[in-house]
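Removed from the display is one protein chain of the complex; every other protein chain stays in position.
Chains here go by letter, A, B, C and D, matching the order in which they are written, and residues are numbered from 1 within each.
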Amino acid sequence: MDWITEILNVTWNFIVLFLNENIPLVVGSVKAVIIAVAIMSVVPALVWLERRLMGRFQVRLGPNRVGPFGLGQPMADTVKLLFKESIIQSSADKFLFHLAPAVVVITAIAAFAVIPFGEPFEVFGQTIEMWGANVNSGILFVFAISGMGIYGMVLAGLSSNNKYSLMGGLRSSAQMISYELTLGLSALSIILLTGSLSLVDMVRAQETYPFILVQPLAFLLFFIAGIAETNRAPFDLPEAEQELVAGFHTEYTGMKFAMFFMGEYINMVTMSALVTLLFLGGWNAYGLPVWPIVSFAVKVFFLLCVFIWLRSTFPRIRYDRLMTFGWKILLPLCLLNLMVTSTVKVIWFP
Amino acid sequence: MELLIFYPLAGFCVVLALGVVLNNSPVGSAISLIGMMLGLAGIFVLQQAHFLAILQIIIYAGAIMVLFMFVIMLLNLKEGDDTGWIARERNLLLSVLTGLLAVGILYKISGILFTAEMDTPAILPDSFGTVATIGETLFTDFVLPFEVASILLLAAMVGAVVLAKTKLD
Amino acid sequence: MSVTEQGLLERDKDTMTLNMGPQHPSTHGVFRVILEMDGEVVKTAEPEIGYLHTGIEKNCENKRYVHVIPMTDRLDYLNPPGNNLAFCLSTEKLLGIEIPERANALRVIMCELSRIASHLVWLGTHALDIGAMTVFLYCWREREMILDLNEEVSGVRMMTSYIRVGGVAKDATRPWLDGIRDFLDYFPAKVDEYERLLTRNPIWLDRTEGIGVFTREEAINWSLSGPALRASGVNWDIRKSQPYSGYDNYSFDVPIQTNGDIYDRYRVRVEEMRQSRAIIKQAMERLPGGDYKTPDNKVSLPARETLHTSMEALIHHFKLVSEGISVPKGETYVPIEGARGEVGFYIVSDGTNVPYRVKLRAPSFMAIPGMCKAMEGCYIADVVGIIGSIDIVMGEVDR
Amino acid sequence: MTEYFYISLFAVVAIVVVGALLALSTVLGPRNPSPQKMLPYECGIIPTEEAKGRYPVRFATIAMFFIIFDVEVVFMYPWAVALGELKLFGLVEMAIFIIILGIAYVYIWGRGGLEWD
Partner (left out) sequence: MEPILAPESIDLIALAPVIVLSVFAMMVLVLDLWGGRNKTLLVFISLVGLLMTAISAFAKHPLPAYSFNDSYIVDHLSLFFICIFTLSSALTILLSVEYNEREDIRAGEYYALILFCTVGMILLASSTDMIMIFLGIEIVSICLYVLTGIRRNDHRSNEAALKYFLLGAFATGFLLYGMTLVYGSTGSTNLFKIAEFIQNPSAQSNPLLLMGLVLLIIGLGFKVASAPFHMWAPDVYQGAPTPVTAFMAVGPKAAAFAAFFRVFAEAFPEMSPSWETLLSIIAVLSMFVGNLGAIMQTNIKRMLAFSSISHAGYILIAIIAKSSLGSSALLFYMLSYTFMTFGAFGIVIILGRKGEENLEIENYSGLAYKHPIIALSMTIFLLSLGGLPPFAGFVAKFYIFSAAIQEGLLTLVIIAVLNSAISFYYYLKVVVFMYMKESEAEFKISLTPMTLFVILIGVIGTINLGIFPNTIIALASH
């Protein structure tokens, strides 16, 4: 039996050695896992927030039975959904049918990986950075990955073999690609101002004033496009309940159904975080004595409330208007804004 | 170390590329293609071409494949008719190919591990592959291609309109 | 044949057949419309009804007149007093009896309250169809008050059966009258609130203006009635043109719009809510005293306490309870202005205590062909808006 | 490189969670299929045709425009980053580029490529 102990010893030593030599890597990995799990656990809280707020907006109470202030409601719902029968109608493509919600959730979480939410700080001689990963073209990464989320909807529409789903899938993908342009173009003016694609650099460039003051139009365009990208009201055409029943997820039940919502809510957080980082100065508190992360969280929270507020206020735009709005109004405005910004930058602030 | 990641990624790409060809539903092929492109982006990252990797995802996986998907949806494409290959045989072939590939990758990896003859990666300047460098090169040395590209895109746009618009005045 | 095989057979065509309804979130019940779609545009729309068939009309032939009244509640279940009233007016015309002033006033109050409630449901669901969620709950809040008032006076929240042949079921109670007064003071601000949310909202305008248009002629030719007709510029309100239950005593406006699109129908109905409030207010102010039902004991039950003292009352009571009202031979039709348009019961009596035939003129039913015509060439999203703006109730369509 | 490793960790966590949720719901949920339940939903009516109808080519046109515009936008990212160095020269370059893009845009608009009917 000696050789077993020997091997175990060697292995253990190797692991210890490896860990000792690669502490940043370990810290980073742990942090990544923590952030990923945290962002997923934000979802129930956000669902609760939305339902409570919507309740308040609509002169009703919202969930208030499970736990204090109905805080247990999302958990109860999750458990209920877990116990629901998962119906996959027989003419659906099984593999794609399962793949679709997975794609939505995975892309949503992966896109959050590069979102920073505070300055790095030191603990036990280790620099802890307040982001999952810092790639030097962070904002493009978010666009790229959230662009992948389209396939979740397309696949849901394609695999369901249901007319409402297919139409919802088509609609959503056409809508998202159209507004992706606006999103990218309006972010460009911020990139112009900072000269970097890194989200951290963008926040640092806003130490004196947030960019919303100099780029109000870009902010508006970005926010509108952001709402459309996350398929929220009044741009929630893909899942327009009143005409398409439930759009691309008409055929989904139980947990798979919930996963689409999970993706949607994570995207909402990501989008709010992006708006905060690009336009509201990120974690800069502008003199207020709060921790950076609190400043960041408050801003994101505020934007999330705006999302919910918009949902309870506006009727839904019709699809053709949505598309022409994106292509005929937002796109030229973006180009105009871009030209003006770059001209001003080059001529007056070289 | 790089090769340790490269070979599995390359294998992944090859398997998915095979999937594109061998899949008998167009949707499946398209999905494989998307996966392949993501793998390719991974390889670009490995080559320190970060911007290129992201472009690969944005343009190919994000934009062009959406058009593919649309066309699949629009054209009413269904599972391809049986073109002589029975699914089981094809799956068999596919698994054999995959197996061979896996063996090859394992062999390569073990070769790397055991010979410990790591290629020293080329020393790259810090600015390599960054957006700023690309921007400066593209907009000074390659001005002409850049502007000509806009003409090309314009021509392509005209083509798209002429051929796809249902009614021309 | 499996679904797939059937599909394969029908695949080679340019349009897609889409069933909207019966189980659809926004076809207002179980209305089904079969849409031939060219992409998102509707080519043809074919209505399919009968999913809520209850056989009420046929059933009425076996029920005594008194027993018919609760069935009329269930026809247009959003506006039960209107149906009660229409049935009672026809019956009363056959009977040839006069209704006391107080009963008429109570009937008007009840009908107008119910019109408000019905329009609230319409506004809420219509806005919800177009995606404005909050209006729905606001409307429900006010409708709840009306339902509470219904409960107070009739004991039932929706299917009140309050209006009876010869008068109303019970006299008004003090809390009811007080409640109505409070409601009348409270309500106008709320209508303004709905309007603030919608009337000038660009998205709402975008979704409603110029969509589902009926010109004046079309509206008449498709036999629309009620608010849908008035939105097309036709000044036609039965309360004005053929006043019943003393509507000629009240001063109120008939809101008219001219474009005949969804938006105008919305404007007309919202204004109607204000006018209904005005009518109720006048009725409350001059609520006359006296009987709340006809003293004719062949039609209405004698007062409970007289049963112990009056033989005649006892006999009437016994006859009414055991046999019901006997209506003289004849046929008649009295239209009223319901919440959705002209409601009327065509009653054929063979002189017995059960009607020989009861036929309902249901505005929703009459509006469906025109509504489906208006859908053609629209986007699928507009279909929902058009259905909502015509405001159909399947209960009275299928009956 | 490590940064991408962290990103892949995110994806791994997501895949694990998604897999766990799917597996859990399969294990915990009941399974009572019936022929009616297995039909695609079409408002309670048994569908008479496949869901794969002919959809308007507009969607494909939009996707094509998107690709072309997306490629142009992608050119702008490095430009925006490098504009500080490129100065007026870069501005003029991009102005020419955007004008050509603008002509394409005007052309599409004029040809009705952006209309939805």
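Operating definition for what follows: contacts are C-beta pairs under 8 Å (C-beta built on N, C-alpha and C of every residue); 3 or more make two chains touch, one makes a residue touch a chain.
Just so we're clear, the structure is a prediction, and the values are computed from it rather than from any experiment.
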Of D:C43, D:L86 or D:L114, the one touching the omitted chain in the full complex: D:L86
For subunit D, the residues touching the chain missing from this view: 85-90, 100, 103, 106-107, 110-111
Interface with the undisplayed chain - residues on subunit B: 140-145, 148-149, 151-152, 154-156, 158-159, 161-163, 168-169
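Simple rule for what comes next: only the chains that are shown with their structure count from here on.
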Selected interface, A-B versus A-D, where C-beta contact pairs are more numerous: A-D
Rounded Å distance, subunit A centre to subunit B centre (Cα mean): 25
Separation of mean Cα positions, subunit D and subunit B [Å, integer]: 17
Centre-of-Cα separation between subunit C and subunit B, whole angstrom: 62
Residue numbers of subunit C (touch at least two other chains): 3-4, 11, 16, 18, 24, 40
Multi-partner residues of subunit B (at least 2 other chains): 51, 58, 62-63, 66, 70, 73, 76, 131-132
Partner subunit A, residues of subunit C touching it in the complex: 3-4, 16, 18, 24-26, 40, 127-134, 136-138, 141, 197-198, 201, 203-204, 206-207, 379-384
Contacting residues of subunit D [partner subunit A, same complex]: 2-7, 9-11, 13-15, 17-19, 21-22, 24-26, 28-33, 37-43, 47, 50-53, 55, 59, 62-63, 65-66, 69-70, 73, 76-77, 80-84, 87-88, 90-91, 94-95, 98, 101-102, 105, 109, 114-117
Touch list for subunit B against partner subunit A, complex: 25, 27-28, 31, 34, 38, 50-51, 54, 57-58, 61-63, 65-66, 69-70, 72-73, 130-132
